[in-house]
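Please read the structure below before turning to the comments.
Shown here: the complex without one of its protein chains, the others still in place.
Note that the chains are named A and B in the order they appear, and that numbering of residues resets to 1 at the start of each chain.
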Amino acid sequence: MDWLFFGEVSVAGLATGGLYALIALGFVIIYKATRVINFAIGEIMMFAAYLFLSFAGGMQLPPLIALPLAVLGGTILGGVVEKVMIRPMLGESPISVVMVTIGLASILVGMAEIIWTADPQLLPDFLPREPVFLGQLYLAPKIAYGFLIAAAVLLLYLLYFRFSRGGVALRATASDQAAAYSMGINVRRVFNLAWVFGSLAASLAGILVAATGGLSPQSGVIGLSVLVIVIVGGLDSILGALIAGLFVGWLETVAGAFFGGEYRMLATFAVLAIILVFRPYGLFGTHEIERL
Amino acid sequence: MRIGDAKQTYVADEALWTSSTQQIWFGLLLLALLVFPFIANSYLLYLACLVGIAVISATGLNILTGFTGLISLGQAGFMGVGGYTVAWLSLHTAVPFPLALLAAGLLTAAVGVIVGLPSLRVKGLYLAIATLAASVFLHFIFSEWTSVTGGMAGLSLRPAQLLGFSFHNDFRMYFMIMPLAVIMLLAARNVFRTRVGRAFIAIRDRDISAEVLGIPLLKYKLLSFGLSSFYAGVAGGLFAYFFRVVTPESFPLAMSIFYLAAIIVGGMGSILGGVLGAVFMTLVPEGLKLLTAAVTPFYPQAPVFMSPLLGVVFGVLIVGFLLFEPNGLAEIWRRIRRFFHLWPFRT
Partner (left out) sequence: MNVGGAVYILEAVNVHLAFGGVAALRDVSFAVPEGSITTVIGPNGAGKTSLFNCISGFYRPQQGSIRFRGEDISRLKPPARAALGLARTFQNIALFRGMTVLDNIKLGAHVHLKTGLLGALAYFGPARREEMAVREEIERRIIDFLEIDHIRRQPVANLPYGLQKRVELARALAMRPTVLMLDEPVAGMNREEKEDMARFILDIKDEWDVTVLMVEHDMNMVMDISDHVVVLNFGQVIASGEPSQVQQDPAVIQAYLGDGDVETLRRRLNLKTEAA
């Protein structure tokens, strides 16, 4: 076995995993606060990446302006979706709410294809191009810088949730909705906030992912990998999302490099199957006590 | 108008059609289904076959998701198992089609039960994701187990056979698909007149209480998975006979979503809903095609937008029905019927 190659692949995988962790974080924020599983998270990523393509490619805006604009667009999309589609479903069965997000995903894919065509496209370069070496290991610059940005944003998020007023409200709502409500926390706003933050993370990650791997209306399938990550980590665990994100990113990349592309998904879902059988609520998820 | 439905016996009170009016309507419907192929053109016949297959599959998914409350994203994968089974049998054996379809149904039911195994430990959304995992595995098997499935190229079938009779066109296929659809619908309806169906619904509504009331959860969840997958397998088998080719791309994830959309639009937890939804969702793409054809002379790009527009329409239908008519077309139908119950008298 070529250990150098394995090392390079592993590092690249972990770096990709950093991006996954960011998306998974967005997912977990939404789930923790609102108990909604967002099957459309991959499509929100895809949509934000297309916005970036339009701003930076079509309108020739400099990346430093296009990037925040595109992220803003994806974030607004998340906020609007929450208001228009998710909030009216409050109190409905989780299955119905999940189906709404599946419907949303279908709408977003179709719209992206209508607006930007079905052809795969490349994003204009906006990250530095010098190769990055960790010791002997070569790392593609896009992946490396993508990871750095994702890690920075992750850190900001964690600090925000730990220390800010909004973060406390979010955590309070997550742990006990009724109690939070009775303590004067505006739970509706928190729901919206969760979708906004979740979509923000997804949008940024979407652009970074598309920058390395290209973009098509079908890019949203990455959402499936993210689903696996959050299940492996535990739906309501931020720590779980981070660790599982890194792990699944690594696993997919290694499986893809050593066995071929068709094994990427297989490896991911094999892990999922194992977890579902042995630790159904994930590595760090809480198993709620059921009541009659 | 429907009057005079006082019953003398419990048998009459629990019949599927509790009034002679209903029986007459059902008789007329059967008659119409019988006459239809002789007067329909080839396009309508083709559509009717598609609708029949969709009705069977949607009913299967409705049993699992609509009645038992176990959401599944694996319907396309299950149909694939049925489709490949029939295709393989058609290529390697000379079994008549009823046996092949039965085998397809049973094998798919077995796969369904295995997929359902985690359902005791994981619930709701976790289960949805487990079924998603199953469909990824199945897709992998379809495309990689080349010696059996033909890999990406798939398998081509000979026409379905029964006692030397060959179902090689849509007209003949109609007489395979439609009776099967009717029988399987009635059977599904029957299930919900007995303790089995009640147990399914109880699990959907309150699984914990159901257990305390004497319903073994795992057994009935697996039963629901098995039954639902049987329907999916038969539908997949018919699909294979109808198109006479199966490839991994015949059963994409989008197909699973199509069927979920069908039962939502039609009405979850209603046999009639599954039927209405399957009919409606099968006709939507055709309606779009007609629309596109009408627009193309003025706007030549139109065909390009056909397929993405379909995705948008499906999505809008799912979201729209969930938000505004969560009980689906079946509820709209009930409302219309209620209006005519006492018609022409006002209530």
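One rule holds in what follows: contacts are C-beta pairs under 8 Å (C-beta built on N, C-alpha and C of every residue); 3 or more make two chains touch, one makes a residue touch a chain.
Only a predicted model underlies this, so the values are computations on that prediction, with no experimental measurement involved.
Asker: Kindly state which of the options B:73, B:160 or B:223 is in contact with the chain not pictured.
Answerer: B:223
Asker: Can you say which of B:41, B:147, B:194 or B:301 touches the chain missing from this structure?
Answerer: Residue touching the absent chain, from the options given: B:194.
Asker: Please give every residue of subunit B in contact with the chain that is not shown.
Answerer: So the residues of subunit B touching the missing chain come out as 10-11, 13-14, 187-188, 190-191, 193-199, 201-202, 204-206, 208-216, 223, 226-227, 269.
Operating definition for what follows: only the chains that are shown with their structure count from here on.
Asker: For subunit A and subunit B, what's the span in angstrom between their mean Cα positions?
Answerer: That pair's centroid distance is 33 Å.
Asker: Please output the residues of subunit B touching subunit A within their complex, sorted ascending.
Answerer: Residues of subunit B touching subunit A: 65, 69, 71, 118, 121-122, 124-126, 128-130, 132-133, 136-137, 140, 143-144, 208-209, 212, 257, 260-261, 264, 304-305, 307-319, 322-323, 326.
Asker: Per the contact definition, I'd like the list of subunit A residues that touch subunit B in the complex.
Answerer: Per the touch definition, subunit A meets subunit B at residues 37, 85, 88-89, 92-96, 98-100, 102-114, 117-118, 217, 224, 227-228, 231, 235, 262, 265-266, 269, 272-273, 276-277, 280-281, 290, 292.
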